[in-house]
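Below: the structure, in structure tokens.
The complex appears here minus one protein chain, its other protein chains still in place.
Order of writing sets the labels: A, B and C. Residues in every chain begin at 1.
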Amino acid sequence: MHISTSIWVWIAAALTLCIYSFLYKDNPFYKFAEHLLVGVSAGYLLVIEFTNNIIPNLFTPLKTGFTTLFTEGRATGDLAAIIPGLLGVLILTRLLPKVGWMSRWALGFYFGAWQGLIITGSMQASILAQIYGTFIQGNHPVFSIALFGDMVNKFGWGTLIGAISGPLMILGVIATLTYFFFSTEHKGLVGGTAKIGIVFLMVGFGASFGYTVMARVSLLIGRINFLLSDWLGIVH
Amino acid sequence: MNFFDKFLKIDRRYIFILVAIGVVIPLVFPLGLAVTVSPPVKNVYDEIESLKPGTPVLVSVDFDPSTEPELGPMTAAVLRHCFKRKLPVILMNLHPGGPGLALAISDKVAKETGAKEGVDYCFLGYKAGGTAVILSIGRDIRLSYPADYYNKPIDQIPMMKNIRSYSDIGLVVTLSGSTFPDVWVAYAHERFGAKIAAGVTAVMAADYYPYLSTGQMIGLIGGLKGAAEYEKLIGVPGNGLKGMDAQTIIHLLIVLLIILGNIAFLLMRRQQRRGEQTRPSGA
Amino acid sequence: MRREIPLAICLIMGVVMTVQFFVPHAASQWLFDNMMKWLIIIAIFALMLGLLNLIKIHTQKVINRRKDWPYSIVALVGVVGTLITGFWGIGADSPFMVLYNYIQIPMQATMFSLLAFYIASASFRTFRARTFEATLLLIAAVIVMLGRVPLEKYLGGQWLPDLAEWVLDYPNMAAERGIMIGVGLGAISMALKIILGIERSWLGGGEKG
Partner (left out) sequence: MNKIVTLLAAWLVVGAAAVFAADAPGGPAVVEARDFPNDAGGSITVSWPASPLETGKDFKAYEVHRKGPGDAAFAKVGETAPGELTFKDEGLQNGARYEYAVYAAATGQAPANLGSARATPRGQWYNTDKTNVLVGIVFVVGIIAFFILRAKAGATLFVRKIAGLEAVDEAIGRATEMGKPILFVSGLSDASDISTIAAMTILAKVAKKTAEYETPLIVPCYDPIVMMVEKEMVREAYTEAGKPDAFEEDSVFFITQSQFGYVAAVDGIMVREKPATNFYMGAFFAESLLLAETGAATGAIQIAGTDRVTQLPFFITACDYTLMGEELYAATAYLSRDPLFLGSLKGQDWSKAAIIGCLLIGTVLLIISVDAGTWIATLFKTAAEGAG
């Protein structure tokens, strides 16, 4: 393989190096890349949102809705697009100091609707699903007396881990939850349990940190591969 | 400032240099660190080894660029193995983000192994529908794919002449960063008895072990590590082994830094304590 | 008027969307599907405001010749250029997608990959056995790091990967579940306070009045 002849690959490679220069220190190359990235990504997003959402979900239904209304005299569900259209315009009132407060109506709609979704979503995904998951893992209960029987009969690492992992999971969840008690002093039973909770939290954070290293290094390998192979053609 | 103190406050840019070297060197000069092949990966290899030359293998590239760093290398390794064993490969996608990747990977491997499009492999492209596509192949692959990616009718592709459904296919390999392997098992295997092997990201691998013990999957390749193992089995180092070399070096580098940092920290603390003890009281 | 109406709208929408969750009827599904589109549309209108803000700030920097103003020109060219090419067309080979693929994607991916360097420097700087808790964190991290790479040959077999996986699946999972349940309760409590108008900082004013 040879060095790339595509101008775009060269541009991409140059910008990649500009960003990496930040590792040494802040410098004009990084500043250039940073401002370019901010500008391009902000513009990109608006274009994409406009084509993927505003046109199909606002303009098109409004057009068909009003066309049927005026030609056939019939109101269709498409006309509901008036609602987000109006709310959107209310948001834009923020540009005019005198009527800027009207944007709060749209914000009330936006925040209110999300709170309803958040209440049900949190109960389902963050609370009930986690309680269920504490007891049942991969369609099996996390522990049973039978597993302890195995441990006694055939004592070894495997049976020991098999028996204690489940109870440890339940203990960990209870202890971590106890750490989050705010309205009592962490003393006595609550304090002791909360301390166990901290142990679980710290082991969990350490494990989670260690686990992430591989994914991050993969990203770096990806970029270095781009520079060495797509751009310079040193390796293939 | 003594030596330990200086070491503990070392400019982090030295660490950045170590990281950069640790990644670049194995990519340019593969080190070939020992990789132990795990049974699920070996099973995929053995299954492909056991197929008679000429038995078609269906490779479904069901991932998009976001998981390419992990799944690309194993896709290349499996293709290489099939081409070497003279097993015709049918490539397809259930993920809309897949065709570009499937093309790039198959082109590259074909060029290196001398495999020919239309004879040794064909590319059918993406079809929407997921489950429906999998089910239709159980009757006749032509139902979903009357023509290949380039709009050439299937019946005009020499290698596809005698291939109709799963019963004509030796093995299905799905490479996916999402739940496509479940669907392949539930329909292609359960309904039509197709043999399924899957390649998934490292994070997902544990979720699929149950399928291995029940025999619903004949094997599993997980993450870059799995790709490295597969490359070792076929004896052609690729991005999997190189990547794994880099991974191993960086992981060891970080662990080493932590250990050295702590040794320096503990020694310094001991010195400080001693200093406090020898100092006259009240000072 | 300026506070009561938005608070009332917020209350009504909160209750409506909570109830909607339990109703599988077609009317309720229609509301849910449309609500998702509507909320996005509202956010896009706000995005226009955001972009105007971005353009205003950088234009002012250029006009007033503030520090680093030439870079503001770069940002302005970036945003305006992308918008112009974008409304030209966004097909696979359009200038817009070329900008995306060869300018935005490489820079984003490179920013992301800086994490490989930072995760190394952060480990060195912060993983010190200062206290019992810090030591636990450190040991768990080292075990999982060593267990993730193929070192079975050098470290005496499969026990390390197995141990790493166990740490992730049990103690780690238990802590995560505990945090998530707490977060769920905190979220419900906060959402409830917003619906009831007790928490009204989103109105932009102070918390009261």
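Note that contacts are C-beta pairs under 8 Å (C-beta built on N, C-alpha and C of every residue); 3 or more make two chains touch, one makes a residue touch a chain.
Predicted model, so just to flag it, every value in this text is computed and none were measured.
On the side of chain C, touch with the chain left out of the figure occurs at residues 18, 20-26, 28-29, 32-33, 39, 42-43, 46-51, 53-54, 57, 60, 68, 104, 107-108, 111-112, 114-115, 118-119, 121-123, 125-127, 137, 176, 179-183, 185-194, 198-199, 201-207. In the full complex, chain A touches the omitted chain through residues 19, 22, 25-26, 30-31, 33-35, 37-42, 44-45, 91, 94, 103, 107, 110-111, 114-115, 117-125, 127-129, 131-132, 134-136, 141, 143-146, 167, 170, 173-174, 177-178, 180-186, 201, 205-206, 208-209, 212.
The rule we apply is simple: only the chains that are shown with their structure count from here on.
Interface comparison, A-B versus A-C: the higher count of C-beta contacts falls to A-C. Think of the whole protein's Cα atoms as having one middle point; the chain whose own Cα middle lies nearest to it is A.
Averaging C-alpha coordinates per chain and comparing to chain B, the farthest chain turns out to be C. Computed from the mean C-alpha positions, the centre of chain B lies at a distance of 28 Å from the centre of chain C. The distance from the centre of chain A to the centre of chain B, each centre being the mean of the chain's C-alpha atoms, comes to 24 Å. Across the assembly, chain C contributes residues 116-117, 119, 123, 138, 141-142, 145, 148-149, 169 that each touch 2 or more other chains. Residue positions 16, 19, 23, 202, 247, 250-251, 254 of chain B are each in touch with at least two other chains.
Interface of chain A with chain C (complex): residues 8-9, 11-13, 15-16, 18-20, 22-23, 31-51, 53-54, 57-58, 77, 80, 83-85, 87-89, 91-92, 94-95, 101, 104-120, 122-123, 125-127, 130-131, 133-134, 161, 165, 168-177, 179-180, 197-214, 216-217, 219-220, 222-223, 226. Chain contact summary for the complex, chain B toward chain C: residues 10, 12, 15-16, 18-20, 23, 33-36, 202, 206, 225, 228, 244, 247-248, 250-255, 257-259, 261-262, 265-266.
The residues of chain A lying in touch with chain B in their complex are 23-24, 138, 213-214, 217-222, 224-225, 228, 234-235.
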